[in-house]
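A single protein chain has been removed from this complex, and every other one stays in its place.
Then we have chain A:
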Amino acid sequence: MNRCRVAITGLGLVSPFGNSLADFFQRLLNGESAVRLLRLDDPPRALAIPFVSCPGFAAETVLGKALAGTMDRFAQLGTAAAFAAWDDAGLGRRPGAENRERWGVTWGTALGGTLAYEKGYRELWQKGRERISPLSVILGMNNAANAHISIQLALGGVSMSYTVACASSSIAIGEAFRRVRSGEAPIMLTGGSDVPQAYGVARAWEALRVLASGDETTSATACRPFSADRSGLVLGEGGAALVLEDWEHATARGARIHGEMLGYGTTCDHAHLVRPEVDGQMRALRATLVDAALNPDDVDYINAHGTATVEGDPVEVDAIRAIFGSGRKKPALSGTKSMHGHLLGAAGAMEAIVTILALREQALPPTAHLDRIDPACAGVDHVTSARCGGSLRTALSNSFAFGGSNAVLAFRTAASG
């Protein structure tokens, strides 16, 4: 079977640190946390949780007033990230002579337009109104982001959204990768976005008892993956996008190549809705290595799912130990959610970008606040402070979701092929 090599030619994000890739990555290398205490003074009861926001994002400035007004915030963040990746790839917003009928979009979102729905519920049930905005459906629908992106960039191939909890955008990226590798699409724009600060959504996560606690002074260090004193995850908003392109197509048009995507594996634990299983994660890691034609010893770095929940982190470390522990070297491991938070449906895409930048810049961001490793999470090569230099060639990015869906992505440096 003929397989195309898959180049990564565009990266874009809307992050708590802004939209500059260089600044975003440098702040991660510095171990800087974007987590702050979020106060929602909405009735019926004020809520204060450690959270990661994108306060610098001005939707109307980036997208224009008319377009921004037809989007929920998740689609605004997503479209802005997609535009940034598209520009980064050197592609025009409107088509030139090229035919874009096979170019497509796959997008991950766990929540969709929950802010729009919540606004509608408040109108109906809190204010006693009998009707809500006529835009509620198109603001709230889960495929709004990919639909807007396809329309704005005139992409006539697939336009699909993937809702797979915390693995949404990793799976979206994996599915885009398969379309490029198979030759079905020469270019795919992929990624994810989510906005979990709707009052009802935040309350739902709180009720699940998996959120880290924190106040004005402790929120910045509240997310502590693999740490003995971890207390849970920190939700965050954001958007991240990648342009995946047939290698020959990319080189023919003289595109700058950030790196290469090598493989993708996805499995289901088929065991429990929220309790992860080592076996399912091991199968996802193994499937990715096979798909990427890699041996465990080839892997230099893993960007962990690492949410900092009490149950989740040791299971991920067990799976990594089982796959990589018997080799001659252990891959370095870091959980960058400690700094940029858990972006739910955007998490996989944001962390894929971190992984690609780590390979490109030959520098590994740390797991922040990892002063005391939980013995249950020991036995792997934890990156506790930035490591620069070395010879990184290949890396993985893990996403393990509620529902038992697992996805692992494999990348390598552009120069390694």
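Just so it is clear, contacts are C-beta pairs under 8 Å (C-beta built on N, C-alpha and C of every residue); 3 or more make two chains touch, one makes a residue touch a chain; residues count from 1.
One rule holds in what follows: contacts and distances are computed from a predicted model.
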Listed names "Phosphopantetheine-binding", "Transport permease protein", "Gluconate 2-dehydrogenase gamma chain" or "Serine/threonine protein kinase", with the criterion being the UniProt name of the chain not displayed: "Phosphopantetheine-binding"
Absent-chain contact - pick from A:116, A:138, A:262 or A:395: A:138
In chain A, positions touching the absent partner: 65-66, 69-70, 131, 133-135, 138
